[in-house]
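For reference, the structure discussed in these notes is given below.
In this view, the complex is presented without one of its protein chains, the others remaining in place.
Moving on, here comes chain A:
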Amino acid sequence: MISLYLPGQSWLHRCSVRLKLVVLAIASVLILPVSDLVLLGAALAVVLSLYVSLGSGGLRQLKALKPLTSLLVIIFFLHGITGNWHEGFVAVLRLVVMVLLANLVSVTTRMDDMMEAVLPLFSPLRLFGMSQKKPALAVTLVLRFAPVLLSVYASLREAFQARSGRRTSWRLMAPFLLQSLIMSENVAEALSARGGAAGLGGNAKL
């Protein structure tokens, strides 16, 4: 499965993950109430220079904004309807700054490292007699399931297209779910047969 991570050696890549997360949280809380155009413009300049500091390919990561474009335009016009174009511009600018800043952390942190950094958050699970490694196992299962589900759907879709001529239909949803559910039950049995998730305690390696 693909991730947002941009391989690199910049100072932000080497920064501690927890530090990045804490700074991001503080910065987001501070930026949310700001509606001064100059301050937001300055914040945008800082964020953009951070992207530049990632080295080659850094600025290309601004593509994170692309899927948001239509939403931002709608927000701008919803403000504008009542003549508050300035307010609309401020709202959109603030969103751009906050999204780009948060995205910066995702772009410079590997998923494994992020997982490692937040794993202690799951230690209260031990109070319920559960290993804190269970979430990690669940994440691994999801990452393995997702492409398999897509391929199950793709083969159903091909069969449907060959018979009907149409590309896809909502009618594929039920057979898709049935087929993939049966597959998932096999996975659960295989997991139990190998000792199960309960065997994850102690020093068991994932």
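Note that in this section contacts are C-beta pairs under 8 Å (C-beta built on N, C-alpha and C of every residue); 3 or more make two chains touch, one makes a residue touch a chain; residues count from 1.
In this section, contacts and distances are computed from a predicted model.
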Query: Which of "Carrier domain-containing protein", "2-ketoisovalerate ferredoxin oxidoreductase", "Biotin transporter" or "Succinate dehydrogenase hydrophobic membrane anchor subunit" is the UniProt protein name of the chain not shown?
result: "Biotin transporter"
Statement: From A:L4, A:L37 or A:A159, the answer for touching the chain not displayed is A:L4
Message: If I consider the whole complex, including the chain that's not displayed, which of A:L19, A:L37, A:A159 or A:L177 touches that chain?
response: A:L177
Field: Touch residues of chain A, complete complex, unshown partner
entry: 1-5, 24, 28, 35, 64, 67-68, 71, 74-75, 78-79, 81, 87, 90-91, 94-95, 98-103, 105-107, 109-111, 114-115, 118, 130, 134-135, 137-139, 141-143, 145-146, 148-150, 153, 167-168, 170, 172-174, 177-178, 180-182, 184-185, 187-188, 191-192, 196-198
